[in-house]
Structures are given as structure tokens and as C-alpha cells.
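Now for chain A:
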Amino acid sequence: MTILQIVEIVVGVAMIVFGILAINTKKLINSVIFLSVISMLAVVSFMLMRAPDVAITEAVIGSGLVTAIFVFTLYTTKKAGEKI
Partner candidate 1 sequence: MIQYLSIALMLVGIYGLLSQRNMIKLIVSLNIFEIGLNIFIVSIGFVKDGLAPILTSNHNSSALLYVDPLPQAMVLTAIVIGVGITALALALARKLYKTHGTYELDEMEGE
Partner candidate 2 sequence: MNPALLIAAPLLAAFIAVIFKKIDKVVLGVVAVGNIAYSIVMAVLFTGATQIAIGGFAPPFGISLVLDSYSLIGILLVNVAFGLILLMGTKLVGRYGIVLAVSLAALNGIVLTGDLFNLFVFIEVAAISAYIMTTMNKQLKHTFNYLILGTLASGLLLFGIAVLYNMFGSLNIIDIASKLAISGVSAGAMVLPIVFIFAGLSVEAKLIPFGGWVRGVLKKSNSLVGPLLVTGYAAAILLVFGRLTSTIFIMSDGLKIALTVVAVATLVLAEFTAFSKKNLREVLLFSSIAQSGLVVALFLNGLTVAAILVLVNNVVSKLVLFALSAKIADDTGTDKISELKGVFTKYRVLGVGFTIAAMSLIGLPMFFGFVAKAQAVMSLFESGNLWLPAVILLVSVIEGIYIIRILTTLWNSGKEGQVPSKDAQKEYKLNGFVKVSIVALVIGVLIVAAGILPITNIKEFLSSDFLSFITRSMGGV
């Protein structure tokens, strides 16, 4: 087992753990942040699979932009004085 395979497994398992966390957490903002983490880990796994184009696109669009519009949605719909 090479070092790269170990990294692959660690990344994959971490993604699954964060996925379960994102679904079961109470606060919506945490759920969104865990999704962002999964997306970042996906970027790593794309790099491991020699897909730089996909990695860049996922990093910019999937991880950055999607998280941004999620957070904006949550901010614009919060009630006055409420914390997210």
C-alpha cells in the first residue's frame, strides 16, 4: 500500500464522516459548512486521480460559489435578531 492510497482512503472516509455530519447536524449553517468541507476534500481526490481541470472547476464553482449562495440564502432569510 503506497502513501497515495492511504491518503485516498483518509480523504474518502473523511468525506463520508462529514457527509453524515452535514445531514444530521441541527444548525443549517453547520450543514452548509460541512458541505463546503466535503467539496474541498473532493478537490483533493480529483487531484489524486490526475484531473486538474475538474479540481479547479470544483474548487471555484462547487466549493466557492455554491457555499456563497447557500450562505447568502441563509443570511437573507434569517429573522431579526436571530443567529444562524
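In picking the candidates, the idea was that all candidates are chains of the complex that A comes from, given by their letters.
Simple rule for what comes next: a residue touches a chain if its C-beta (ideal position, glycine included) is under 8 Å from a C-beta of that chain, and two chains touch if they have at least 3 such contacts; residues count from 1.
If you're wondering where the values come from, they're calculated on a predicted model, not measured in any experiment.
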item: Options 1 or 2: the chain contacting chain A in this complex; value: 1
item: Residues on chain A engaged by candidate 1 in the complex (per definition of touch); value: 5, 8-9, 11-13, 15-16, 19-20, 22-23, 28, 31-32, 34-35, 38-39, 42, 45-46, 48-54, 57-58, 61-62, 65-66, 69-70, 73-74, 76-77
